[in-house]
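For this depiction, one protein chain was excluded, whereas all remaining protein chains were kept in their positions.
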Amino acid sequence: MRLRSLLFAPANRPDLVEKFPRYPADLFVIDLEDGTPEPERDAARRALPALVAHLRRGGFERRLLVRVNQPRSPRFEPDVAAAASCAADGVMIPKLESEDDLRRAGALLEAAPGAPRGVIGLVETAAGIVNVEALARAGPPLWALAFGAEDLVTELGGRRTAEGVEVLYARSRLVLAAKAARIGALDQVVVDIRDAERFRRDAAFGRQLGYDGKMCLLPRQVELANEIFSPAPDEIERSRRLLAAFEEGRRAGRGVIEFEGTMIDEPLVRRARAILELASEDAPGGA
Amino acid sequence: MRLRSLLFAPANRPDLVEKFPRYPADLFVIDLEDGTPEPERDAARRALPALVAHLRRGGFERRLLVRVNQPRSPRFEPDVAAAASCAADGVMIPKLESEDDLRRAGALLEAAPGAPRGVIGLVETAAGIVNVEALARAGPPLWALAFGAEDLVTELGGRRTAEGVEVLYARSRLVLAAKAARIGALDQVVVDIRDAERFRRDAAFGRQLGYDGKMCLLPRQVELANEIFSPAPDEIERSRRLLAAFEEGRRAGRGVIEFEGTMIDEPLVRRARAILELASEDAPGGA
Partner (left out) sequence: MRLRSLLFAPANRPDLVEKFPRYPADLFVIDLEDGTPEPERDAARRALPALVAHLRRGGFERRLLVRVNQPRSPRFEPDVAAAASCAADGVMIPKLESEDDLRRAGALLEAAPGAPRGVIGLVETAAGIVNVEALARAGPPLWALAFGAEDLVTELGGRRTAEGVEVLYARSRLVLAAKAARIGALDQVVVDIRDAERFRRDAAFGRQLGYDGKMCLLPRQVELANEIFSPAPDEIERSRRLLAAFEEGRRAGRGVIEFEGTMIDEPLVRRARAILELASEDAPGGA
């Protein structure tokens, strides 16, 4: 499953949700939580099935999740049940902290009719990070974990910077836990919505850490995320040259070769193969 | 409890301890451990009750702790008992590694008459960091954990730098564990006592990570720590503007607004509120 970009729209804004088909995100999320003001959340939940049905009837077949309210709120179970009863592909659980939260969501999703549903867990509290390895290993229906830097820094009482050293530990720990459990990892949002350069740098750094994609607040962030979480032309070209050189070495009985100043063996060969595989998934235009 | 600054004085230096009332630290520590040469530690422990009584009689009512010797030394229990028998508010335990160390200290503190006492645990060994989540969760009487970089780097055999990347992992892990357990976190000392700029940068970075305050070796570091661990005027001003803009958005049915180029929702709103709360605790002058 590709996870390069995930686009949010508030559940109380059908005008924005209805525009989803225009954008090339890999995942779409209708937000019953922070994006919708609290007094409107119950009404938004009631309106959800019609909203989703409308999207699907219009031919929208992309992966569509519902961000529910957090597991320790009374809205959690009704929200999950509402998502399970409509044609959404699953839920995003914010402020995920315990495996039990995942079990409760899983039971509600399974009880509903329809295709198997998935869960993306948003880990954005100190308690969630401290427990992230167990969360990542919880198994189906968990598809991926997402890293929520803004809530985390608020709880820590820290300061948010463009460089983000204040969350490097937590951001690194989450992606490692996800990959150890062989699930996906989605990187933090960039709230500076007018600063494309900052988004690019932040996305590129997330990819460097091993993230598969990024949560996006706006359509223009989706395009940047798709670009940055796809292999670049020079990466693809270099990977091809590297594999050719390695094959030649192997025919000469070498398990290690020198390639453009670098000593190459198995791990770098597998990395080059992975880039070519990702590249072959990309339709022209990066979407 | 405010924890912006913690000032040490060696227990064998009553001349320095007696100056505590002059300084605006949030916490004061009489040091029976490394600050006092080993041959003088037993005598210093015997002199402790008189020293504390003298301070208290002079009207000193600030929080006062005693740094005891480490839990695996024969001085640990006599030191804690001495602190418990006088008018100190609790103990600082260096080289904290196990929950059992906390339990032993807690039992001795509880057995003594007087007000409830607290503990600050100084985590400064590799074994302590590896166990820091369990330590943080140990519960009362633990008030806070403090991060001891100098001992840690000595044990690791590493090198200490101004940037401190060598301890970023441990320093980040400790503050996250403390906040997950809802206790305080005190940041590392700066041994370069003549370099105010270095102290400022180090303190600001500690605050960025989520620390509540900093251990200080000298009175002049206390003033800098108090300043840096209090909200700055521009932060306060921006927080006020942000909250006003968010309220306006909410009245218009928006859970997310754009504010000065940034997309704002719940976590950033709570961060702004926390800054205003901290600011309201500050007496004029930041002390």
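Here the chain labels run A and B in written order, and each chain numbers its own residues starting at 1.
Please note the rule applied: a residue touches a chain if its C-beta (ideal position, glycine included) is under 8 Å from a C-beta of that chain, and two chains touch if they have at least 3 such contacts.
A quick note: this is a predicted structure, and the numbers were derived from the prediction, not measured.
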Those residues of subunit B which, in the complete complex, touch the missing chain: 10, 12, 34-38, 40, 124-127, 129-130, 148, 150-151, 153-161, 165-166, 168-170, 189, 191-195, 217-218
In subunit A, positions touching the absent partner: 133, 168-169, 172-173, 175-177, 179-180, 205, 207-210, 212, 250, 253-256, 258, 261-268, 270-271, 274
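To be clear about the criterion, only the chains that are shown with their structure count from here on.
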Whole-Å gap separating subunit A and subunit B, where each centre is the average of the chain's CA atoms: 36
